[in-house]
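Note that one protein chain of the assembly has been removed; the remaining protein chains are unaltered in position.
Note that the chains are named A, B and C in the order they appear, and that numbering of residues resets to 1 at the start of each chain.
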Amino acid sequence: MCDVLKKVVINVGGMRHETYMDTLKSLPGTRLAKLIDHDLTEFFFDRHPGVFSNVLNYYRTGKLHCPTDVCGLLFEEELGFWEVDEAAVEPCCWITFCQHSDAEEALAAFGPSDSNVHHNEEFPDRFDVEDNPPNSQSCFKRWKPKIWALFDNPFSSMVAKVIAFVSLVFILLSITAFCLETHQNFHTMENRTKIVMEGNHTEEVTYYEIVNNPALTMVEGVCVVWFIFEFLVRFTCCPNMLEFVKNILNIIDFVAILPFLLELGLSGNALGFLRVLRFVTILRIFKLTRHMVGIRVLVYTLKASVQEFCLLAVSLTIGILIFSTLLYYAEHLEADHDEHHISNIPMGFWWAVVTMTTVGYGDIIPITYSGMVVGALCALAGILTIAMPVLVIVNNFRLYYSLAIAQQKLPKKKKRQHL
Amino acid sequence: MCDVLKKVVINVGGMRHETYMDTLKSLPGTRLAKLIDHDLTEFFFDRHPGVFSNVLNYYRTGKLHCPTDVCGLLFEEELGFWEVDEAAVEPCCWITFCQHSDAEEALAAFGPSDSNVHHNEEFPDRFDVEDNPPNSQSCFKRWKPKIWALFDNPFSSMVAKVIAFVSLVFILLSITAFCLETHQNFHTMENRTKIVMEGNHTEEVTYYEIVNNPALTMVEGVCVVWFIFEFLVRFTCCPNMLEFVKNILNIIDFVAILPFLLELGLSGNALGFLRVLRFVTILRIFKLTRHMVGIRVLVYTLKASVQEFCLLAVSLTIGILIFSTLLYYAEHLEADHDEHHISNIPMGFWWAVVTMTTVGYGDIIPITYSGMVVGALCALAGILTIAMPVLVIVNNFRLYYSLAIAQQKLPKKKKRQHL
Amino acid sequence: MCDVLKKVVINVGGMRHETYMDTLKSLPGTRLAKLIDHDLTEFFFDRHPGVFSNVLNYYRTGKLHCPTDVCGLLFEEELGFWEVDEAAVEPCCWITFCQHSDAEEALAAFGPSDSNVHHNEEFPDRFDVEDNPPNSQSCFKRWKPKIWALFDNPFSSMVAKVIAFVSLVFILLSITAFCLETHQNFHTMENRTKIVMEGNHTEEVTYYEIVNNPALTMVEGVCVVWFIFEFLVRFTCCPNMLEFVKNILNIIDFVAILPFLLELGLSGNALGFLRVLRFVTILRIFKLTRHMVGIRVLVYTLKASVQEFCLLAVSLTIGILIFSTLLYYAEHLEADHDEHHISNIPMGFWWAVVTMTTVGYGDIIPITYSGMVVGALCALAGILTIAMPVLVIVNNFRLYYSLAIAQQKLPKKKKRQHL
Partner (left out) sequence: MCDVLKKVVINVGGMRHETYMDTLKSLPGTRLAKLIDHDLTEFFFDRHPGVFSNVLNYYRTGKLHCPTDVCGLLFEEELGFWEVDEAAVEPCCWITFCQHSDAEEALAAFGPSDSNVHHNEEFPDRFDVEDNPPNSQSCFKRWKPKIWALFDNPFSSMVAKVIAFVSLVFILLSITAFCLETHQNFHTMENRTKIVMEGNHTEEVTYYEIVNNPALTMVEGVCVVWFIFEFLVRFTCCPNMLEFVKNILNIIDFVAILPFLLELGLSGNALGFLRVLRFVTILRIFKLTRHMVGIRVLVYTLKASVQEFCLLAVSLTIGILIFSTLLYYAEHLEADHDEHHISNIPMGFWWAVVTMTTVGYGDIIPITYSGMVVGALCALAGILTIAMPVLVIVNNFRLYYSLAIAQQKLPKKKKRQHL
């Protein structure tokens, strides 16, 4: 058919690909284009034979499609060898091409979080222990890494496990105390007398003050003592001060101690402001999640989905604004209703959020027919608006989670090999 | 086994496919069928070797299946080369065959929306600046594109960024003022006297009128002045008048200015009607979304899912009609209840919507046993009815969104190459 | 390495597969096993070369895995050619193997529903028009198919479109009238006097009766007249009486006419019973959905998901039983609450349904702490219980829907080819 053209054989890993010399010229600068200068008609390359079909096809058709029978990273590597620009991948294959590198990135992010397990093995590097002068300086330097391991890595020894358990108990205790304290059953009313200067004679005024249950206060005190102790030990023994200070969990730890100390110092004054600060106590719950794979994946997903959260926020905001305005006008246009549930647009925001999330408390309800139509549209729009970004986020989570699970399932050998 | 038949070798890109001459005759009119006229027993084609297996198999078995190890578009191209009708693809492979072209279509749709970024580079074409006579006409023509860039593309320069920010602030301000205006805290009651002619003597009637907060009115005024200014500048400097007028965002911009002007002109009369027109103010929020990829994908998804929305509307309507009727009869058949929550079928529509979307305000509740059964079925039917089209829409969104993200991630080179 | 063994070359479509004679013996009765009797060492088969790798691998390893780079149906066909039992497919590949035949099945089901479009072309077959005696019998026989097309296929002609539109208007009218009739605004109270025999003297008792709005009654009457006319015409002209009678939409049509006729005949008596029968009116809405692809796919999905619905019903029933019992005991164990919201287990069923579907009307709410724990578990269990079968159903829908859409998108040629 086309014998006039000069044929060339490219033997890739044993598979003979044939094409015309002219075809190779279509992409100058690539490894294959450079073959033209040689006088040979057969070349051998020790590469993957199947993937090369797709690379060579790029020369033939001018379109670079990804093969879907091999991993995207493998194709990327082959593209690199053949000196073909990976940016030439056709749009229809972009997702295929990118997804594997996403997975690689996510796995790299999960890896370091696993660091607690490796602390022990990395002591020499991280503590800069000088091995040469064995009995120099105080014994503190020798004990430091051991104490750190005790308090930081519950899997390092039996004692570490006990300490972790004690810490867990104290965290749960302090949170429980914090929650119960707000319950009226734990409040006692106390008569207080206050001397008020009125004009030029003093008067004694009796009033009631809510006093916290002393038992709960004591429990909190004991917890705080433990937390202070633990924090100080960890702070003193941490291998890297800067890393310790930057860790969000350590910051929570520190801030959660403050309110109790301040309250003690101020002895009952300025309680209102302090109460709010004490909210940090509840964040101690995050300390329990350090060793859970699922939570780490969840946090990684949230971090990786910032763009989707923005989208969710923006689209929800638009939805809320439009539907609350629509409802306001729909309800107020029908003049025969006086007792509108929705008296202004800001109140409509709350209704729109509650409806769009399908929570539907029922405190604000459209009562006119046009309002009901708006309500129905709002609920449907809400389902769609929320479902779209949420599905993207949730699917990211599913991908990362299955990666993390696959990582856990792979034989132990792998891990040793990695270290 | 079958030596009597004449064999033919088709060398495709170096891979030798063998078949019988008779096999090739099964699809007359295609490129391979034309080979029969030649006397040769070996042919060479410079095409993808792997995909040809599937094409040749169509001759052998009479069924054209898609390979799933290459992109659908690649297969489409090969089918074109081999002159095989792509409509012959078996139904089981339709989805595989179509999905990549969907992706291509979606990407093409996202592309042009990115136009803001390229405006600058496209000036020569879009403004028809005659390069030859350099100092002809007014300086306005020379400044026009620059002013347009300032107001239309916030990424074009530092000043453009400032203008974009100012515009953003005014949009937020006007929306905030619009929402707060409806709040009773910003209402002041004013005594007004009206002279009423009753019979032949005039009477002075005193009544209260709700007057908007003057501060809010002023804020709105300032905003409107800015919007008028911005609109006029943009209108004067736009490169293409027709395109500008057709743009939905510009129409919103224009319509949102009207109510305030009209109110000013009519000075307090016909407020009721104007209030409704002022609803357009809220649509200004859409101007903020011009530069968000997610929102553009969302809008594209909504446009591309018209059919699914119809399905959602129709199936919801059927569900609402049936369940509201069922509930009405269920509640009214049990005679011992007098205070039915649902007194007629149209009211049942509202109940059905609220139940099917699982919002469940609780204002209308079935109170008979049969009504409760209807309620339970309604909730389940609603979940299914809504979940089906919504999942299709949401999955479309997910596909388009991952395409858009992949598009963003691809190296910059690609973009330059495209332009 | 193993030269003692006798090698055999199997050339499949040009690709030379090599193996040992002994390997082929492992599956007696198959096409390859029969080769052993031949003395040749090379055989040629005109089949798909790639798929054969997987077939031959079954001989080597004793495990039959599906390739995922070709369609499952193609693999099935190849298995048939090589006389390998398809039941030998490994469990891990079952889903891959089955999914394509599912798709084929679904597409076959959507096809016939499309029959309206083809009616015209199928006249000769379906009406058994004897072509030979051209001017025999009444002209009715000649007109029959045309009238049928007018009333059954809106796409057949302009007049058919008009008739379809009229029919649509009447359906909407009758449904609207039906719904509004229950509204109090359309009720008028009429004084009626009834002569009651009490002992031996008659007494005239005055009472009020709710009388339907005469306008609505008239609208309904007109609609029913049209429906009767349409039904009679369609019934007389239908090509196949049995098929017509079996069609669910025609049955609805017939039954929906009855209540009005009966009411007319009985003139106001036995209204209570008839009211319920009139519920069928609402089912006329289904007539509007005949020509919507989405609804047909939805109905097909519901039919194909009977098993999943059973699962949903059973798991929901179990959940309802367990959580209502749990709540009943939880609420009644705490003795200090007298005004329980839930006074018996059957009432708990309603609560459990409302909570599991996350509708949450709020009419029944747990008020004890243990009840609240049960409530929280119930909501979570409900989400899971409902999500599992619903996701399967919804995914089936998504698959079928994308098939139907792909079917619509494929070039028209295909359709012509099919007919």
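Remarks
Following the convention adopted for this analysis, contacts are C-beta pairs under 8 Å (C-beta built on N, C-alpha and C of every residue); 3 or more make two chains touch, one makes a residue touch a chain.
Treat the numbers as computed from the prediction; the structure is a model and nothing was measured.
Considering the complete complex, the chain that is not shown touches A, B, C. Considering the full assembly, C:L333 is the residue among C:V159, C:L232, C:V245 or C:L333 that touches the omitted chain. Of C:S157, C:N213, C:N250 or C:T325, it is C:T325 that touches the chain left out of the display. In the full complex, chain A touches the hidden chain at residues 11, 13-15, 43-50, 68-74, 77, 100-101, 103-104, 107, 175, 178-180, 182-184, 275-276, 279, 282-283, 285-286, 288-289, 292-295, 298, 301, 312, 316, 346, 349-350, 353-354, 357-363, 386, 390, 393-395, 397-398, 401-403, 405-407, 409-411, 413-414, 417.
For chain B, the list of residues touching the undisplayed chain reads 68-69, 358, 360-362. Looking at chain C, the residues touching the absent chain are 1-2, 7, 9-10, 15-20, 23, 50, 53-54, 56-57, 60-61, 63, 65-69, 85-98, 307-308, 310-311, 314-315, 317-318, 321-322, 324-326, 328-329, 333, 343-346, 349, 355, 358-362, 365, 369, 372, 375-376, 379-380, 383-384, 387-389, 391-392, 395.
Just so we're on the same page, only the chains that are shown with their structure count from here on.
Fitting chain B to chain C on C-alpha positions gives a rotation angle of 90 degrees, to the nearest 5. A separation of 42 Å divides the Cα centre of chain A from that of chain C. Listed for chain A are residues 68-69, 358, 360-362, each touching two or more other chains.
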